[in-house]
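Below: one structure, written as structure tokens.
For this depiction, one protein chain was excluded, whereas all remaining protein chains were kept in their positions.
Going in written order, the chains are labelled A and B, and every chain counts its residues from 1.
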Amino acid sequence: MALKALDIYKLLPKKNCKECGDPTCLTFAMKLASGKGDIEKCPYLDDHAKSVLGASTKPPVRKIKIGVGERAFVVGEEFVQFRHEKTFYHPPGIMVSVSDTQTKPEIEQIVTNVRDYVLTRIGMDLRLNGIAIRNDSNNPEQFGTAVSYAEGCADLPVVLMAGTLAAAEAGLHECGNYRPIVHCATRENYREYCSLTKKSGAVLAIRAGTPDEMAELSTLCTEAGQDALLLDLSSRSLRQFINDSTIIRQHAITRTTPSLGYPVFYDATIPDNADAALVLGILKYGAVIVIGPPTRPSEKALLTLRQNIYTDPQKPIQMTAGLYRVGNPGKDAPVLMTVNFSLTYFTLQGYLESSRVSCYMLIVDTEGLSVLTAVAAGKLNETMVRDAIKKYGVENEVSHRTLIIPGYASPLSGRIEEETGWKVLVGPRDAAEIGEYLETEWKA
Amino acid sequence: MKNVEASIKSGNESLKTKISELAGDLGYEETAYHLPVTYALTGNAVKNADDARSAYQRTGENPFVACECYTASVTAENGKEPAPFTGFLPDADLRKMGYSLVDGSILGLALVAGSPPGADVVAGICRELQEKYMLTFLAGDVVGTLAGSGVKVGAEYRLVPLGSTPLRGIHFVDIIARVAMMFGGVSPGDPDRLISYARERAKAIVIVFPGLNDEEIAFIDALSILGIPILSMGGYEGGNWHLATPENVVREGMDQKGIKVTVTAIPIPMGCSPAFEGKSIRKEEMHVEFGGGRTPAFELLRVRPAADVTDGKITVIGPEIEDVPQGSALPLGIIVEVAGSAMKKEYEPVLERRIHNFVNYGEGSWHVAQRDLVWVRLSKEAVSKGVHIRHIGTLIAAKFRIDFPNLLDAVQVTLITDEQKVKSALLEAQKVYRERDQRIKDLRDTDVDLFYSCTLCQTFAPNHVCIITPERPALCGAITWLDGKTAFEISPSGANQPVPKGEVIDATTGEFEGVNRFVKKASHGEVERCCLYSIMENPMTACGCFECIAVMLPETNGFMIVTREFKGLTPSGMTFSTLAGTIGGGAQTPGFAGVSKNFILSDRFLQAEGGIERLVWMPGQLKEELSERLLKKLSDSGRQEFFDRIADETVTTTIEDLMDFLAKVHHPALDMPALI
Partner (left out) sequence: MTLQTQNIWNGRIGTVTIGADRAHGGTRTLQYTLGGEQDLAAVGPGATQQRPLIAAEICDDPGIWSPIVNTFMGDTVNDTAGWAGTMESEYHPDIVRLHLTSTRKRNFKDFSGIPETVSGVLKSTGLPLIIEGSNDPSIDSEVYQKCGEASSGERVLLGTAEAGRYRSIAAAAMAYNHCIIAQSPIDINLAKQLNILLKEIGVPYDRILIDPYTGALGYGFEYSYSVMERIRYAALKGDQDLAMTMISAAPDSLNIREVREARDDETDRTAATWEFYTAFSAVIAGASIVCVRHPLAIPLLKSAIDSIWPHSAGREA
């Protein structure tokens, strides 16, 4: 069980020395309690405190960085089984696989796509993360060459799906300094893999049959000095994956089996149904997921699903405030004001688009609160609307002075009229009715 | 004048004879329920006269069984009665009827039987039943009399002529029995469940005119076993029959059976919708205004006995709109009187606050403030469309009925615009306000057995449970104990549920066995214990909506409070938003608690830790806001000098300076028992 802030505080030096970078020991304790602090930052901890705090304040799922440079990513550092309990922190890295039996141009084409493909949604750039190179040739030299092709055209994180120690060595020769993932060690060969990967600072994926065996193997690896581990759950049926991944996540976050406290590696190309496996990988705690080159529809859907699942439920996605166009609005087009809660924005936008009425959406910054909550909490008020009209130059865009506000904002209508000098029309509460509303009520 | 008791006796005797004389086969068509009443009571399918006699015996000579078997026998022998009589209704029709009952498009069922004195009387009653969405069945002479009045009969008019004699009213009972079996899960042969279903669920009444014979009286009287009120239009004495007049019979019957007409439309010549809530009426747009400092005005809502409230009655005492020129100011007293069996005196203030919303819903009416501070305007536009002062009353009465259908049965509104009368009523109102304030102020957690929960925030804080007590409002500050109680009464399956306190585990920390049990369940097993008056030990969880956060500052041996409005760094080393992010989300974090502003003034605040004297720091704005009440609280116990020992951001925002300050002012927390 994780320690509460005050329990941790009792173990701290209580000097308020600020050397950890926080103003008080209490602040530092709060950080440790939420798993976001680092006990090493406190110079005055005694050994007893360190041993107690060390076990209970480090993230229950180890934080591991994959790759170097701009496209490096972090996985692990997770705390919960369900995203609604807090949030999932680090979205899984999606690694697109190439085979060492492919030609250089073939490999380069796939790598270039991973390097360049960007899906921009809600102000975020969503990308695939890296390349997994498979040793299909069973020839270390050819494997090494394929790795060099991939490395040659992009600085992307890679997985060396080496299969053999010799191939792993050949691969590491090409990219050993770039924190690749070496796949994969088993009970039989873990010593060699540990020493190989430790030497180059690579991350090691390990494979075992059951969660019990996985726990044992990870213990052996840490004893052998390698603790940058990923637990490979690939060679399982989809159902087995869900079960084992759930078991591993639970045992990690409850700290009942700390040796399972590592991120999960999942090769989604192994099960018969690759799309289903990928979805499960995203939903059920996969941290590094290997897929085949995705089709364009899959690419978009998988990045969107990952973004959805890894959105912090307590911090709704916010739209940037501003004036947005729907269709080709002219001088007499309606202006609809709403809040910057993404769900509100998208819902309204969707209905406006399907109503085929060109218009403007004036998005006001309510810190991501929905209309109802924003009104109740005073996060939406007449001065904000006035300022938004000014700031985004709405008066230059339209010739009329009529603003449609959401139904739930009706208590503000009078005050908005007074503050802005615009005429205010109260729209429907449900965005689904906006099409009909515009049809019957709107005249510029 | 027939004596009911005597008639029942002789009626049952002659029914008995009828049964003994039955012969041959009997049964209905187009039903899966055989002879439905008999089937429901006995579980047996009656197919012939012998079956009928045995069922009659087995039910202890039940008059329904007798009537049903007799009617079925006559029908089998002679065929159905000619139109307009429907006779026995097939199952398919019944499903539709049952559908309309559940659906709410029919509010209840009525049986009208006997020989009315004239067509007008029965026509008036039937029209009223139609208007009140009752499905009415007619049996006997009443059908013929009604035909002469021009009222159309037939299922589509919600007037169903069952048959030519009152005994055909047995179909009314077979309908109830089949509805119980089809919709109510009542199994055939379970008379107890049938009766309890009929009593609780069947919204039925019976209205009888004079002229029934003894058998018919025995049959009608048996309906009272099913919980159906019998309303007599005269001609009978004795028995549990209620004498009524043509004017009040429908209303009496519906009242007795608790059948409520739902209000949907508001008959006023202006729009009425929450969409108009924020519209203000400027001076130039105003036709007449009330209160706002220019004239005396107030509003008051009282609960009254049902007999004293006529639903929808609006009275204006004093000048109406046409009596005053445009731009005038009139005095105003709005007196809303409500009745309802579930309505309680303590809901008065909560409901009274709704007057504000309701008046603002009117497209041309506007309202601010409350009690004797109200200010109301009617717009020129509305008045030009025909809006009168009395329409404010219509609006208020209708909205109360629409929004609180389970709580209120009747609402009447009196609007006083006569200055002298407003002034004298105002004195009375002010007395009520004072009593209410006193009652709420004096209400202690120890005075009640039930607290209320709030789980509205579980949307984003899945395991958070707010416990609301008279002294501890919800941590968001928005819901008091009374609000919670009222919300529960109005919406019993809503987010505010009663929490029985149960055994007191620890009066100081505010731990109650019932609260623990509730919290554990409502938090899905995540939170085992909850101490309402402690922050150090099993404090209440926090969702994220808290008005303030109370934080233990270990260095000071005391607590600081920070409000949502305060954006800067606090002596804890954290801002409000950092603190909120760490303790929110439904977690229980000893040393930290989300609290409402009003709770700070309660004696329960920090009770387990030694009370208000643990308080070392709060933002200046909050101190200012609370100053008057806090100073009073402190001086009441002779501690007024403590007020200045609470630091704010003008003193310091660092822990070091705070420690110096506390030492300098000899803050009492420094000498209190160590918190950790």
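As a convention for this text, a contact is a pair of C-beta atoms (placed from the backbone, for glycine too) under 8 Å apart; a residue touches a chain by one contact, two chains touch by 3 or more.
Given the structure is predicted, the values throughout are model-derived calculations rather than measurements.
Which of these touches the unseen chain: A:14, A:63, A:121 or A:401?
A:121
In the whole complex, not just what's shown, which of B:455, B:557 or B:588 touches the removed chain?
B:455
Out of A:49, A:153 or A:305, which is the one that touches the chain we can't see?
Answer from the full complex: A:305 touches the omitted chain.
Who touches the missing chain here, A:256, A:320 or A:399?
Final answer for the missing-chain contact: A:256.
Since one chain isn't shown, list which residues of chain A touch it in the complete complex.
81-84, 121, 210-212, 215, 237-239, 242-243, 246-247, 250-251, 254, 256-257, 260, 271-273, 275-276, 279-280, 283-284, 295-298, 300-302, 304-305, 307-309, 311, 313, 342-343, 346-347, 350, 353-354
Spell out, residue by residue, where the missing chain touches chain B.
So the residues of chain B touching the unseen chain are 95-96, 98-105, 182-185, 201, 455-456, 458-459, 462, 491, 493-495, 524-525.
Assume only the chains that are shown with their structure count from here on.
Considering only the defined contacts, which chain A positions touch chain B in the complex?
Against chain B, chain A makes touches at 4-6, 9-10, 14, 16, 22-27, 30, 33-34, 84-86, 313-314, 407, 409-416, 418, 426.
Which residues of chain B touch chain A in their complex?
Going through chain B, the ones touching chain A are 274-280, 460, 462, 536, 544, 551-555, 569, 571-574, 578-579, 582, 584-585, 589-592, 654-656, 676.
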